[in-house]
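The complex appears here minus one protein chain, its other protein chains still in place.
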Amino acid sequence: MATLFDYLLIITFYFAAIGLAFFFSWGAAWVFRKLSARLQARKGPPAYQPIADIIKLFGKERFIPRLANKFLYTLSPLVALSAILILSFMIPPGTPFWPGPLAFDLIVILYFSVMFSLAFVIAGWASGSPWGKIGASREVAMILSVELPLAIALLIPSLALARVGSGFSLSITDVIAAQEGIFIWFLPNWFLFHYPLASVALFLALLTKSWMRPFGDIPEAEQEIFAGPLTEYGGPLLGIFELARLFRFYVFTALFVDLYLGGGDGLIFPLNLLVFLVKCLVIVIIMTIIHVASARYRISHAFKWFLTVCLAFAVFSLIRVLVGF
Amino acid sequence: MMGLMSWARGKSPWIAVLHAGGCNNCDIEVLDVLTPRFDVERLGVLWKQNPRHADILITNGCVSKHSKVFIKRIYDQMLAPKKVVALGSCACTGGIYVEGEGRNVEETHTIIGGVDKAIPVDVYVPGCPPKPEAIIQGVAIAIEKLKKGD
Partner (left out) sequence: MIDPAIVIIVLYIAAAFCLLGKKIRKGNDVVALLAIGFALLAVVLNYFYLPLWISVPGVFGFAFTINGYTNLIALIATFIGFLVVVYSVKYIEHRGSSYSLFVLLTIGSLIGMAYSWNLFWVFLFAEVATITSTFLIAHHLKSPSFEGGLKYLSIQIFASLFVVVGLGFIYQEALASGYSGIGAFSIDFLLSSGLLTGFIGKFSLFLIFLGFLVKVPSFPIHTWLPDASTVAPASISTLLHAMMIKVAGMPAFLILLLFHSLFVSINFWLVICSLGILTMLICVIIAFAQNDLKRLLAFDSVSQMGYVILGMGIGGLAISFYDITTDPVWLVVAAGGITAGLFHLLNHSLFKSVLFFSAGAIEHETGTRDINQLGGLLQAMPKTGYVMLIGSLAIAGVPLLNGFISKWMVYNACISAGQPVFALIAIFTSALTLAVFLRILCSVFLGNSPGTFEGVHAAPRSMFTPSLLLAIGCILFGVFPQIAILFLILPATTVLLPVAITPPANPLFWVSLDLFLLGTLLIIGLIIGYLLYRIKWGATPSEAEDKTMPFTGGTLKDPYLKVEEARPASTVFSYPFRSLLNGVRRSHTGLVNMYILWFVLFAVLMLSLLIVGWI
């Protein structure tokens, strides 16, 4: 068991990780909105926009709808925030700067990402709004469709470690460490080049997890069901939800960068963080372009895509990992 | 703290657009302010068709007896602080759908007049329809009122 001092140290690192994730997400959210605007030939909002939105929401009145279950209605935004904060602590920024009693374990990350979505489902149902219920049902459907390709693509780098020769581990730290060096010619030894199809599957799954089109905004589709699970939310509770959703720009991109893009590439201190953040930003930009360029699909399309194309990609890579070619 | 909040309110007004009745032209005109030429998102305006999320309610069209209840309810469902912009002649006075001049209009058998007959209005933007610049100015005035709180 760890001592009290260890605990305090870990909690300090937790706040440091939250700070990093928050400032990166702020920047990335601005890049997202600005780039979306520029791609549509608009000017776009200024850099403080994401944070101004959240502060303003905290300044509105508090209220609880008549048909809502008070306890769950209030609890679910807090759970969403708490889950995503733990995720942003458990996904190391390129290099594990803090010790890992949490081991950066991939399965725990998978479960906490489900917990994050779960908070939205419960929110939608607890708020007593018809649109919330429809949105929550769609959210469950999205969890179902994404989960299998996501799990396979998440675990492929970890399973491939045995091929690289560093033994079995579910820890992201080992996955990052295994990606140092050169693959062929000038290409770095990233899992992206080893398992490109799996990385595509993971990318689409994470795109969906972070509410980006073509599949991600099915649950909240504002032209159809207002704001989906969040329809009945307003004021500070919506602010907490928006704050939690802000962190998606860090969490889901960092996961992809750590697993398939080599994290910090094993460089020395300021460089590795910088390289990592630049990679994350590139992923955010690619996600934004896809988001802006595509329309929203139906749920059945999402099922079809994830349970045929993405699953085929992931399973093909899995077979490659297991058979070893 | 209040300064920060006032700043944030001024920088992030989310709008909901409500069509009360009438010819729908103002409704279409509001869409123009979202287009690249005018782009209100640089002012922080987001189009949220949900009164729970919105700070500014833009209403257009005259209020009929039928729609008065709905307008009142949607206004009630917005969370404080909130401001209302009446857009177009019909929303300001009732327009061509009622008889009389200015505020002193007579109800017809279906139309009761401007939006201020149903809910308190903060900003009036006249015009049939108003130009997008006028709409943006109306929103900007509403933002100034929003900054002061309620």
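We just call them A and B in the order they show up, numbering each chain from 1.
Definition applied: a residue touches a chain if its C-beta (ideal position, glycine included) is under 8 Å from a C-beta of that chain, and two chains touch if they have at least 3 such contacts.
Worth saying up front: this structure is predicted, and the values here are computed from it rather than measured.
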Residue in contact with the excluded chain [from A:86, A:261 or A:277]: A:86
Contacting the left-out chain in the complete assembly, out of A:16, A:31, A:47 or A:148: A:148
Contact residue for the chain not shown (choose from A:211, A:226, A:252 or A:313): A:226
Those residues of chain A which, in the complete complex, touch the missing chain: 1-2, 7, 10-11, 14, 58-67, 69, 71-72, 74, 77-79, 81-83, 85-86, 89, 101-103, 105, 107-108, 110-112, 114-115, 118, 121-122, 125-131, 133-134, 136-138, 140-141, 143-145, 147-148, 151-152, 155, 158-159, 168, 170, 226, 231-232, 235-237, 239-240, 243, 299-300, 303, 307, 318, 322
Chain B, residues in touch with the chain not shown (by the definition above): 1-2, 5, 50-52, 69-82, 149-150
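By definition in this document, only the chains that are shown with their structure count from here on.
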Chain A and chain B, separation of their C-alpha mean positions in angstrom: 37
Chain A residues touching chain B - in the complex, by the definition given at the top: 33, 37, 40-46, 48-49, 52-53, 55-56, 58-61, 63, 222, 226-227, 230-235, 238
Residues of chain B touching chain A in the complex: 4-5, 7-9, 11-12, 14, 35-36, 39, 41-42, 44, 46, 48-50, 52-53, 55, 79-81
